[in-house]
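With one protein chain withheld, the remaining protein chains of the complex are depicted in position.
Note that the chains take the letters A and B in the order they are written out, and that residue 1 is the start of every chain.
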Amino acid sequence: MTGCCTVLGAFLFEYDTPRIVLIRSRKVGLMNRTVQLLILAYVIGWVFVWEKGYQETDSVVSSVTVKAKGVTMTNTSKLGFRIWDVADYVIPAQEENSVFIMTNMVITMNQTQGLCPEIPGKTTVCETDANCTAGSAGTHSSGVATGRCVSFNGTLKTCEVAAWCPVEDDTEVPKPAFLKAAENFTLLVKNNIWYPKFNFSKRNILPNITTAYLKTCIYDAKTDPFCPIFRLGKIVESAGHSFQDIAIEGGIMGIQIKWNCNLDRAASFCLPRYSFRRLDTRDLAHNVSPGYNFRFAKYYSDLNGAEHRTLIKAYGIRFDIIVFGKAGKFDIIPTMINIGSGLALLGVATVLCDVIVLYCMKKRYYYREKKYKYVEDYEQGLGNQMDQ
Amino acid sequence: MTGCCTVLGAFLFEYDTPRIVLIRSRKVGLMNRTVQLLILAYVIGWVFVWEKGYQETDSVVSSVTVKAKGVTMTNTSKLGFRIWDVADYVIPAQEENSVFIMTNMVITMNQTQGLCPEIPGKTTVCETDANCTAGSAGTHSSGVATGRCVSFNGTLKTCEVAAWCPVEDDTEVPKPAFLKAAENFTLLVKNNIWYPKFNFSKRNILPNITTAYLKTCIYDAKTDPFCPIFRLGKIVESAGHSFQDIAIEGGIMGIQIKWNCNLDRAASFCLPRYSFRRLDTRDLAHNVSPGYNFRFAKYYSDLNGAEHRTLIKAYGIRFDIIVFGKAGKFDIIPTMINIGSGLALLGVATVLCDVIVLYCMKKRYYYREKKYKYVEDYEQGLGNQMDQ
Partner (left out) sequence: MTGCCTVLGAFLFEYDTPRIVLIRSRKVGLMNRTVQLLILAYVIGWVFVWEKGYQETDSVVSSVTVKAKGVTMTNTSKLGFRIWDVADYVIPAQEENSVFIMTNMVITMNQTQGLCPEIPGKTTVCETDANCTAGSAGTHSSGVATGRCVSFNGTLKTCEVAAWCPVEDDTEVPKPAFLKAAENFTLLVKNNIWYPKFNFSKRNILPNITTAYLKTCIYDAKTDPFCPIFRLGKIVESAGHSFQDIAIEGGIMGIQIKWNCNLDRAASFCLPRYSFRRLDTRDLAHNVSPGYNFRFAKYYSDLNGAEHRTLIKAYGIRFDIIVFGKAGKFDIIPTMINIGSGLALLGVATVLCDVIVLYCMKKRYYYREKKYKYVEDYEQGLGNQMDQ
């Protein structure tokens, strides 16, 4: 018990600090301080000031709503004179982080369940019934083959299918795009972000934006960088593409909102940055399944209850709102980790200088003598100690 | 070769350890141990126990389905007596991480393509045809102007537009909300989470929840914190808002599911925590484009094939299910990084005490003598060595 107390006392009242050789040399001293300075500069300048290593970071949690505006008019032989408004060209009416604007279409009206010849193609053109396998339904066919070979028009015969008839013919996509005026439509993007770790939330409609401004503004990287209303044509152009080109076969555009916030500063410095990118990279040389389209139908009922439908293959631009960013705020742990490893790196200065002093300099034997005390294992000879 | 071996042998069989001054002093010793204790307490207590610095973390990957239930009845002069069920008020029928419940609406029935006067407004009221520009279609107009100024009602004249006629008049939103009974509708939220790094998955319908309980329970933070069925009214109230207020102009509610899991413990401790937040922050003083609404149409076909539609401007609450969280599990790398920087921090104790001992204490010269061995560059004088 007493022994234990003694040991504890010795432990508590002891202070150990390494013994140091202090070499007073201009060359070595300057070198040492320079290396230390470089490491300090790196730790403080780069890790702390530039990369904000003293901050805990959090990823953004976001909620987005998009509202399209705009109306246009078309006049074709098939559909006649027609007005297109939001309820017509936004499909589906609402989505979570994206909005689809139809810009082009292949419309097949008055389809009913029945039997009709397939659209001519590599696998559908036939000479006799023997060319058509009854019951087969390939991935690209419009219906289930009946096994008969029927006349498609005066000259061609194709396999007959049970399908929604007449079958859609999408071999020719209208050029220019049917709703080419969509270039002038606008999107109002409302974005609310939240950093759960710091319980910080903000929306992209900034507090200083007035209702009057919001009614007239259009986003422009230079003049109106915080206006949340985007002209479709401008979005596509900002990403380096032509709206009229993309409108024909469709595509995906990313509206990227970057929220990089330093929460050690005032909340008003935490601002959204918009950028635009085409997400369906398309190189003309390597044109594998380009664009973006999907099919949907409007169903109607006849007097006698029979169903018919209008099938629309909708080409258009899907605008995906991609919200990303990191918020940083001072926190003790990353600070300590960075200080800790900074200190350890400072030790590198000593190691580096030691290597130079003890191995490369002329007076290396002299310095070694000063730094080291050689102790031989006394089985091999106790007297060999060289000590200064 | 032999020289090489000698060097290698010397390298392998050498052991270097710093020489230490062990100062037996109550004051300095206690100070040293106290600083070391504080650093140890920080490293062990804060970094390891509290922040679980020994764990590798992973972010959640989640899949959500939502199912709404509820039925209500309205009786208005325009629509007559009408029942509203899930297929009527959930638009679109299914989404990935959210669900929209229509609570209010402006309905415009029997629209057809045609010409009709605009709704009176700042830019649409006119005196003569000169006030209306043919072919213009502003962002907020319902159609394309024909250039004629026609009578809207007995007293007012507005510009005529080619549009879906009659044009929608959304100047007055029904108050109270049309489907105010939506307050009692319920949402069943099914959530399946996955931590890919640890290949750990769990769902929010916990193993101990029975079918019977699931048929009757309603989420309540206190009594039923794990029931995945939410009453709309309760969600909105939990977030500190009034359902009847939000129902009029719509809004976005976040249902946040937090999965913070310590996977070093049993899986049954990994539980979802629900919280609710309104995502479209709305301050009455700064009322820029409040609420949430969108337009959609139901298309009908006449006997002779002409299309007409019912346009609905749907106001409602979009419930976004936001799943977030981090799972932690013991891993050697973060443990080592934290131990490493903890050790480096322990070195700070020595540096700190050294500063006090060597610069602040009365006996500083005595201690300095013990710690340092001064070596002058021997060009400047070999004899100056002061060694203990």
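One rule holds for everything that comes next: contacts are C-beta pairs under 8 Å (C-beta built on N, C-alpha and C of every residue); 3 or more make two chains touch, one makes a residue touch a chain.
As the structure is a prediction and not an experimental result, all values here were calculated from the model.
Novice: So one chain is hidden, and I want to know which residue out of B:36, B:57 or B:192 touches that hidden chain in the complete assembly.
Specialist: Residue touching the chain left out of view: B:192.
Novice: Taking the entire complex into account, which one of A:11, A:81, A:269 or A:296 touches the absent chain?
Specialist: Touches the omitted chain: A:296.
Novice: One chain isn't shown here. Among B:61, B:221, B:267 or B:306, which residue touches it?
Specialist: B:61
Novice: Taking the entire complex into account, which one of B:7, B:37 or B:73 touches the absent chain?
Specialist: In the full complex, the listed residue that touches the missing chain is B:73.
Novice: Considering the entire assembly, which residues of subunit A contact the chain that has been omitted?
Specialist: Listed in rising order, the touching residues are 16, 18-26, 28-33, 42, 46-47, 51, 53, 59, 91-92, 95-98, 100, 113, 137, 139-144, 162-164, 252, 254, 256, 258, 277, 279-281, 286-289, 292, 294-297, 299-301, 303, 305, 309, 311, 314, 318, 320, 322, 324, 337-338, 340-345, 347-348, 350, 353-354, 357, 370-378, 380, 387.
Novice: Just the residue numbers, please: which parts of subunit B touch the chain that's not shown?
Specialist: Here the touching residues of subunit B are 10-28, 59, 61, 63, 65, 67, 69-73, 81-83, 85-88, 90, 92-96, 110, 186, 188, 190, 192, 194, 196, 201, 203, 205, 207, 209-211, 214, 298, 300, 303, 308, 332-333, 336-337, 339-341, 343-344, 363, 366-367, 370, 372-373, 388.
Just so it is clear, only the chains that are shown with their structure count from here on.
Novice: So what angle, to the nearest 5 degrees, turns subunit A so that its CA atoms land on those of subunit B?
Specialist: That pair's rotation angle lands at 120 degrees.
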